[in-house]
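Worksheet: one structure, shown below.
Shown here is a partial selection of chains from the complex, left in place.
Which chain is which? They are A and B, in the order written, and residues in each are numbered from 1.
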Amino acid sequence: MAQRKVRDLRKLLAARARKRAARGAVGAPPSALHVPEQASQTAVQLLRYSSAGITSYKADDPGFWDESDELRWIDISGLSDAEQIAKIGQKLELHPLTIADLFHTGQRPKTEIAPKYIQIVLKMPVGGPPFEADQLTLILGQNFVLSIREHERDCLAPVRARLDDGSGRIRSSSAYLTYALIDTVIDTYFPLLESYGDVTEELEERILTKPQTGSVRVIHLLKRELLELRRALWPQREAVNALLRDDVPFFDDTLTTYLRDCSDHSFQLMDMVEVYREVSQGLVDLHLSSLSNRMNEVMKVLTIIATLFIPMTFIAGVYGMNFDRASPWNLPELSWRFGYLYALGLMATSSAIMLFIFWKLGWIFSGGDDNYRYGKPSDPPQKPE
Amino acid sequence: MAQRKVRDLRKLLAARARKRAARGAVGAPPSALHVPEQASQTAVQLLRYSSAGITSYKADDPGFWDESDELRWIDISGLSDAEQIAKIGQKLELHPLTIADLFHTGQRPKTEIAPKYIQIVLKMPVGGPPFEADQLTLILGQNFVLSIREHERDCLAPVRARLDDGSGRIRSSSAYLTYALIDTVIDTYFPLLESYGDVTEELEERILTKPQTGSVRVIHLLKRELLELRRALWPQREAVNALLRDDVPFFDDTLTTYLRDCSDHSFQLMDMVEVYREVSQGLVDLHLSSLSNRMNEVMKVLTIIATLFIPMTFIAGVYGMNFDRASPWNLPELSWRFGYLYALGLMATSSAIMLFIFWKLGWIFSGGDDNYRYGKPSDPPQKPE
């Protein structure tokens, strides 16, 4: 079992280590394209949509780029085909640095406002716990949205369904679609965080009701996960807030209301992470205190047993001495008629004295002084008068 | 007893867990209405009031919406009937997102200023400790106040009484009524926090006068509660302060004075929470130190007993050996006339030496060096000269 645990841990740490790879050689020109080592196969989905309907194009269909009043959504997953991605980037007139940035996985979430488009980098959780996130880059232009994900797996299916369905404002503008994508990414964190909340509370209950040796590792892993979540969420919040500033193009006043909703959710997520972090730090204290407590218990048992029997053993030792009984001064007790009973009585007395001392010190029969209850009956709930 | 404690704890944690549920599906359209799973039965109270008097309307009385110079207060408790609530929201010309927000329980307190109304989300404590809070959303428009609560229970009875009574400025404007509601919610935290203060101080006194094993759990639960309180109060303070900015509609200068009073109270609440948090953190240190201390005491007792008796037992063992007494070199003491007394004397001497060493080390008879008093007589109270 412990063996399996170690294996799990190794896998977890290895998965995280794998994440840290995508970065060009030191000193390379800034606009050089660096395909990450374990990049997935590139797959391109082209959509043109208007309030009238949606048309899907093939990846190599040049008709997609024809002039039109329709809005475009280019959805790319997998970064292996640098050439194709760069070509699409050039068609959308992206800055070479922006194109290079698409391949840098492991970035912090950010919002970059270029003259003709907005680049938004997000972390999209995929499954979990344990928390794992792919990078999602959104490029919002006048009449297009480009979304690029590290891998095929994503959490955006509901948005595609709403776009197919066409109800609501989803087909009204590229900016609204961008909002819908951001909102969905952020909302995906809620069930994830709630399951961390469950883990935290289960741990808390276990430690409060039955402290355990192994828990501290689990607390450590939990803290580690929360640290990673915080690292993803903190800049994500800033990235969303950056869209709320006055001078951001594409997002008009009616959309700002929606974005503010997104920003509220980001704050709430950070709040949750911070609370769980603080609780899990408190659990470390609780665990250390319970270890210390248990040591106290162990030591008390040892001390009680030892101090009970050591004097008795000593008495037995004394009457086991071989002094010459010819002298009346040597070990006269041995010749007494009730010498044995006297010795046993002596032993019983020493034990009784010891037990009395322990009882006085409150080490035994102290009857669980633990019955101090939080919010006890003598504190009736406060009611507004 | 411990069993009951665990049960209490489970209930407490379960109650908190239940709170985290109200949130739409990931990726759902932002204005979709999501009724929380355990929503209470919706009850609507309609009031029209002016300085002249108050009229109460039935929930389905269309006359309530007739044009009039009177001010309106729509008070809703329970979120089960989404349709009815949405209809009222539409009558008040609320933004669809605002209507959807009414159903998201578990939000952070916030103030949202829309062109035609102000939305204020608060956490209203109900009973306690343990701290439990329902969400209260206030929508303040030109001539109406809409208040929506998660459940029937609330702490706003005094405001309704003042409105019935009609004295003071309470019927003068919707903004004043809103202020009165906010003020009451904030003031409700004072008795709650004071009872936490009592718990903190009782714990402090107990740990200072008689350290106990179980206290660390109670400290943990206390810290947890204070964390939840802080989580509610911190954004609430910001929400109130947001109403103090210059460009907030409805709140004129005379009301700002009242709101600043509210804001002062919020600061004071945060202050109290922070002090209790810091004290309870200090209690953890104190508790750990007292555990460590107690261990020292236990170890000293064991060490004293063991080191007293081990040499004596050894001496008894030596004179219990069976060496052949034919040789004059073997155990000659056994043949001495006063051999037994000599052995007992040897034992007494070794004990005396040990006791002397322990006394020198200050382990016994040290007479409680604990008499260092804080603010001792040699430090006369400082008086301004």
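Rule of thumb we're sticking to: contacts are C-beta pairs under 8 Å (C-beta built on N, C-alpha and C of every residue); 3 or more make two chains touch, one makes a residue touch a chain.
As the structure is a computational prediction, the values presented were derived from the model and not from experiment.
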item: Given 2 visible subunits, total identical subunits the whole complex contains; value: 5
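Following the convention adopted for this analysis, only the chains that are shown with their structure count from here on.
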item: Interchain centroid distance [CA atoms averaged], chain A/chain B, Å; value: 24
item: Residue ranges of chain B in contact with chain A within the complex; value: 1-2, 5-6, 8-10, 13, 16-17, 20, 23-31, 95, 97, 101, 107-108, 110, 112, 114, 127-130, 155, 157-158, 184, 187-188, 191-192, 194-195, 198-199, 206, 212-218, 220-224, 227-228, 231, 235, 284, 287-288, 291-292, 294-295, 297-299, 301-302, 305-306, 309-310, 312-313, 316-317, 319-322, 331, 333-341, 343
item: Touching residues on chain A, where the partner in the complex is chain B; value: 155-159, 161-162, 167-168, 170, 180, 183-184, 187-188, 190-191, 194, 197-198, 201, 204-205, 208-209, 257-258, 260-261, 264, 267-268, 271, 275, 278-279, 282, 285-286, 288-290, 292-293, 295-296, 299-300, 302-303, 306-307, 310-311, 313-314, 317-318, 320-324, 327, 329-331, 361, 363, 368-375, 379, 381-385
